[in-house]
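A single protein chain has been omitted; all remaining protein chains appear in their positions.
Let's look at subunit A:
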Amino acid sequence: MSAFLKLLFRNRLAALGAVVLGAILLLVLLIPVLPLKDPNATATADRFLRPFSEGHLLGTDHLGRDLLSRLLHGTRLSLAVGLAAALIAATIGSAIGIVAGYFGGRIDNLIMRGVDMLMAFPYILLALAIVAALGPGLMNALIAVAAVNIPFFARNIRGITVGLAGREFIDAARLAGLGHTRIIVSELLPNVLSTIVIAMSTTVGWMILETAGLSFLGLGSQPPQADLGSMLGEARAALITAPHTSVVPGVMIFLIVMSINLLGDGVRDALDPRLRSGALSRPRATTLVDRTGPVPEDDGKGLLALQQLQTEFHVGKRVFRAVGGVTLHVEKGECLGLIGESGSGKSVTALSVMGLVSSPPGVVTGGAVRYAGEDLLAMRYADLRQRRGENVAYIFQDPLATLHPLYRVGEQLAEAIRCHHKVSESETRERALELLRAVRIPNAESRLGDYPHEMSGGMRQRVGIAMALANDPDVIIADEPTTALDVTVQAQILALLDDLRRERGLAIIFITHDFGVVAQLCDRVAVMYAGRIVEQGPTKAVLAAPAHPYTSRLIACVPELGGGRRELAAIPGLPPSVDDLPPGCAFAPRCDKAQTACRQGEIALEGTGPRAVRCLFPEEAV
């Protein structure tokens, strides 16, 4: 709702801009038929009449000239000059840009060097220099403003053209023997036209302002001809005695520029779909929790337990049920594997535990997450924050993106410690060193001063693990921690995690899409598909005799453990989109054994002992 209101608000502003600008344009176009006085007719007796005086709606200026008439004429002149400058700048700038982009090589180099030089000026200085050479005057001001905006167009259009020049249709035109001019005019120009128009719409406001500015300085339009800038400039002398003569043209410039800005913003927002979907909203400090149903009772299972957890993404009117009632638990010293393809909801499940799902758009809509019996979802932010890293820590995939690029590794480790414990600087450093050694980083001492980009992928991931260990947590949630690494490094990291688990009695939830990794590390495994668990059980038992058709396919994807390489049997089809799940088994569209019964109604997760499966026709009875 608020996203909708926001969009409306924004559109309203754009509409307001359009209305104001439209009204101004209309007034200006109607000048010939409006009953206006002669803008240049002086009447010294009527100097400085206030607004709303007899016969002069906006009053008169220092020569007794009618302000309303002068305002409209001045507005027309300002708009015309600004627009003309924009057109000239766009035409010449785009021509330069297209030529540079199309020919490339040395021509491009030379032209762009020149453009860079021009852009090295504070732009009004350049305009002043041009006016100084040509002499004051409206025409010269127009030329100056157009000239200083040429580099902007040249650079923009060149960028687009370079991209286009390498495309097939240009090559085809060349092969067909068309000349350069033909190609530029008939092939390139139509494709860059929209960019030119957009660039013009964003700069025309500036150019109106700039020409008005030059006129204000007395370098543009010369009396008696007056644009808005020179009206303001002339009125300045009487600013204190007759402020209305300044306010009238000033407000008009403001209205013109603002309405153009509003309109431009609205158009840009409308064209940028990222803003529309609310993707640029700021994620809150924790995931929004909005549980409609009752909160499940604590069943005393496990150190960390998820009970009927439901997490959804609300994007506009669409609802993506990323996690649809997941129940899991992990004991002290145990490693649980959570496996599934990307998009199965396994990462969202993991992030939901500590409220790390981005919200908006994420919302936890049901269930409970219990750490030592306490419901984390019901906790206040301050309490939850204290448990993050201290009790439950995360290791993420791709440490290049997940470590802060601008902080040294040592600083990031120290921070992890110090946001939970008040310890001295030297102790923190000792601890950080200890951690780096614990994850077997050689030359730990010197590594503390490194930035993440200075390390190899494997070393970075070790830092990620060290950071997770910083406060001796009881539970570690590792989200595909080895996916970005090569095989040898992956094996080292897995061995490291296994050792740490045994030494420290850590509970690990290990998220992966690779059964090979699960086989090496995990005691138990849960298989996720379309936001739900479809099979779970002890790793050995599941590997030996998978019950769910999806599980057996996943296992088939792994090269035989210990044996030679086997054909990779990719699973045909894609996981379903979780905003529109069919009734019954979500895997049915990709399942060989699917029958009509599978597509009707809810299928329960059933089994005996530690094993369970969500399938009507399992491969093995459990």
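Simple rule for what comes next: a residue touches a chain if its C-beta (ideal position, glycine included) is under 8 Å from a C-beta of that chain, and two chains touch if they have at least 3 such contacts; residues count from 1.
Convention: contacts and distances are computed from a predicted model.
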One chain is missing here; what is its name in UniProt, given the choices "Glutathione ABC transporter permease", "Serine/threonine-protein kinase RsbT", "Electron transfer flavoprotein subunit beta" or "2Fe-2S ferredoxin-type domain-containing protein"? "Glutathione ABC transporter permease"
Hey, which of A:V192, A:M354 or A:A586 is the one touching the hidden chain? A:M354
Per the definition of touch given earlier, which of A:N40, A:T91, A:Q225 or A:S281 contacts the omitted chain? A:S281
Touching the left-out chain: which of A:A18, A:L57, A:I92 or A:L118? A:L118
In the full complex, which of A:L58, A:A393, A:V439 or A:I555 touches the chain missing from this view? A:A393
Of the residues A:A41, A:A132 or A:A495, I need the one that contacts the missing chain. A:A132
Which residues does subunit A use to touch the chain missing from this display? 2, 6, 13, 113-114, 116-118, 120-126, 128-136, 209, 212-213, 216-219, 232, 236, 239-240, 243, 246-247, 250, 253-254, 257-258, 261-262, 279-283, 285, 351, 354, 356, 358, 381, 385-390, 393-394, 396, 398, 401-407, 415-416, 419-420, 451, 453-454, 467, 470-471
